[in-house]
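Rather than the whole complex, this shows some of its chains in their spots.
Read from first to last, the chains carry the letters A and B; within each, the first residue is number 1.
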Amino acid sequence: MLQARPLPAYLIQRFQGWKATTYQDNKAWYRRLAESGQHPRAMVISCCDSRVHVTSIFGADEGEFFIHRNVANLVPPYNPDGEYHGTSAAVEYAVTSLGVAHIVVLGHSNCGGVRGCHDMCSGHAPQLEEKSSFVGRWMDILRPGFHRVAHLPEDERPRALEKEAVLVSLENLMTFPFVSAAVEEERLTLHGLWTDTGAGGLEQYDPARNGFVLVG
Amino acid sequence: MLQARPLPAYLIQRFQGWKATTYQDNKAWYRRLAESGQHPRAMVISCCDSRVHVTSIFGADEGEFFIHRNVANLVPPYNPDGEYHGTSAAVEYAVTSLGVAHIVVLGHSNCGGVRGCHDMCSGHAPQLEEKSSFVGRWMDILRPGFHRVAHLPEDERPRALEKEAVLVSLENLMTFPFVSAAVEEERLTLHGLWTDTGAGGLEQYDPARNGFVLVG
């Protein structure tokens, strides 16, 4: 028998409150979205971290963003080997089925996944190096980024590596033929962002300066 | 050189508006979350679909939910083969590092990924059967669910399959040793939900009835 229990009552009450207010006020739009399908303008790839709410910081309504969230907002390189690739499936669906105009990769401060990668690559987290560590193997995607920040003072590295996570993902996105084709045909634009969740800051990657610049 | 362009101005404007209002009103909390770390009560696994906003329907503040979003809210079976497994990494991080008390799998109506799985398994989507289709291979996770709904009238199958996507994920979650151990030790509770985004309905899986029942 399946393991599953009833939802805690306070969540059901919150849902019922949402239904009686937000849903009622937007019912026509939600019904149209259900009937005519979603047409999101952008895909956002952000972290699972509970402190990162992309819909909040960008004031997004239902229907605007197709959102994939994984540990450390990473995109692995293109590898059509027939195995399960959740991130690649999300990117493929967004670009080829939904035709989104933007892909935004959103990194953030105090990222636990990035910190784990930093410690692993520094030799301080042997448990993450084990084959059975899903987090460790997932963070292998970011190893090329670690090599680019290894020369920095140790206290500056984690934050720099968070930004590398955005850049590695942007690089890897371009290894997908359907992404690079869409970018070249100007049907798709890529954006790299990093947010400081404590300070409420937002930086975006500027290729001309090859660095992140503050935008808000 | 990396492909990346500036963020559209309307998003920057929205962000600046958020910072002047929501951020200012919650600044102390966001700073504390940044400094003392996240302690989310639950992990939510939901779909990338732009119509599903779990933080909205459950009135969640930053810090409450650790959220993984992928196509069709699927969890693959446990398979520590050393490859990239984004979903497994997210589950591992939530359970072993953050110690979340709940994992909520949230399915939804009109799911494009589930529809693709339905069409593929019905023989109507040969392109999804190709080895190079990331969406097709990802939706292979749901094939056991398709066999359980194949006897239904064709127009009932997609919705039934959306609910099977929740059940398959709950089943697969229990194949992870750290998940099943935490459930057995009563440190973790699993919940299966399905929401009708157009009608604003919410159903939860009830093991006693082996089916979904309306809760809101």
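Throughout what follows, a residue touches a chain if its C-beta (ideal position, glycine included) is under 8 Å from a C-beta of that chain, and two chains touch if they have at least 3 such contacts.
Predicted, not measured: the structure shown is a model, and the values here were computed from it.
The complex is built from one repeated protein sequence; 2 chains are visible, and the structure file as a whole lists 4 copies.
As a convention for this text, only the chains that are shown with their structure count from here on.
Chains compared, chain A against chain B: the Cα-based superposition rotates one onto the other by 180 degrees, nearest 5. Here the CA centre of chain A is 14 Å from the CA centre of chain B.
Interface of chain B with chain A (complex): residues 1-8, 11-12, 14-19, 22-23, 27, 30-31, 33-35, 37-38, 40, 43, 48-53, 55-59, 62-71, 74, 76, 80-94, 97, 102, 104, 109-110, 112-113, 131-135, 137-141, 167, 170-171, 174, 183, 189-193, 196-200, 202, 204-207, 215-216.
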